[in-house]
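All protein chains but one are shown at their positions in the complex.
Moving on to chain A:
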Amino acid sequence: MVTGTATTMSKDPILKVEHLSMRFGGLMAINDFSFEATRGEITALIGPNGAGKTTVFNCITGFYKPTMGMITMRQKGGKEFLLERLPDFEITKRAKVARTFQNIRLFSGLTVLENLLVAQHNALMRASGYTILGLFGFPAYKKASLASIELAKYWLDKASLTDRADDPAGDLPYGAQRRLEIARAMCTQPELLCLDEPAAGLNPRESLALNTLLRDIRTDTGTSILLIEHDMSVVMEISDHVVVLEYGQKISDGNPQFVQNDPKVIAAYLGVEDDEVDEVIAEVEQVAATVGHGTGSTGERP
């Protein structure tokens, strides 16, 4: 009954995940999982610990090859890429999907600016004639390298890291490292940005700053965002669309208000015995009926 929703909503999907399954030996980490992310929206993937969210991310960004299923990335120009067939670096390079990591992976020995320049590797490689022309100081590379510093400056400013540009990335405080990782991913000029728990370990003020940064990214660059998050203040505040995963299966899919009130989600998060799930559903439906909203357990996006 849940899977039916995937077909009802399709304005302009940027990412389409269909029947994704991932098996590690005897463990079915993801089981027949389908969802869509709409272009220009912030889609959140939530679920209890161990639900398989990061596995889904790793499948989308090519770090795992899924056992089954199809992941289609549709770019602005209408060009389509089957992500499960591309090697990981080509997913960023050609399909324009960038990602961050749950445990921050910065180049800690390089400066903040260098981190952002490494992210522009492919553009700079082309401009430097694959190193050879650049080695002889051709002007095209000089121009490209100036442009790359301009782009880095833009994202340094957005992530409010300009005054720390020349410090080693490993020297930054935790919150700044999170922002830098997002800025670095944006320097690859992606169409879809995948964030794995960007608010983990942030204090409330830093979380607010993160919300502003993510909204800015969406409105200023038109980049769609897919994020995994446990911090509900972030998820409910900024996301347009929430997908809930439990034990590798989708249990809910809809807008934040809908998901928040979905009894299955409540059951998954608060923990209800399996035989009580139907009871809870019945109870919630009853309450809903009396209030006058005829929302069933299937997610209809308003």
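Things worth noting here:
Just so we're on the same page, a contact is a pair of C-beta atoms (placed from the backbone, for glycine too) under 8 Å apart; a residue touches a chain by one contact, two chains touch by 3 or more; residues count from 1.
Note that in this section contacts and distances are computed from a predicted model.
Per UniProt, the protein behind the absent chain is "High-affinity branched-chain amino acid ABC transporter permease LivM"; the candidates were "High-affinity branched-chain amino acid ABC transporter permease LivM", "Ion-translocating oxidoreductase complex subunit C", "Anti-anti-sigma factor" or "Cytochrome c oxidase subunit 4B". Taking the complete complex into account, A:90 is the one of A:12, A:90, A:216 or A:283 that touches the chain left out.
Shown as candidates are A:153, A:215 or A:230; the residue that touches the absent chain is A:153.
One of A:82, A:135 or A:282 touches the chain omitted from the figure, and that residue is A:135. Here the missing chain is touched by one residue of A:61, A:211 or A:224, and it is A:61. Of the candidate positions A:188, A:211, A:224 or A:239, contact with the hidden chain is made by A:188. Contact with the undisplayed chain is limited, among A:98, A:217 or A:265, to A:98.
For chain A, the residues in touch with the chain missing from this view are 61, 63, 88-93, 98-101, 105-111, 113-114, 117-122, 124-125, 128, 131, 134-135, 141, 149, 153, 156, 162, 165-171, 184-185, 188.
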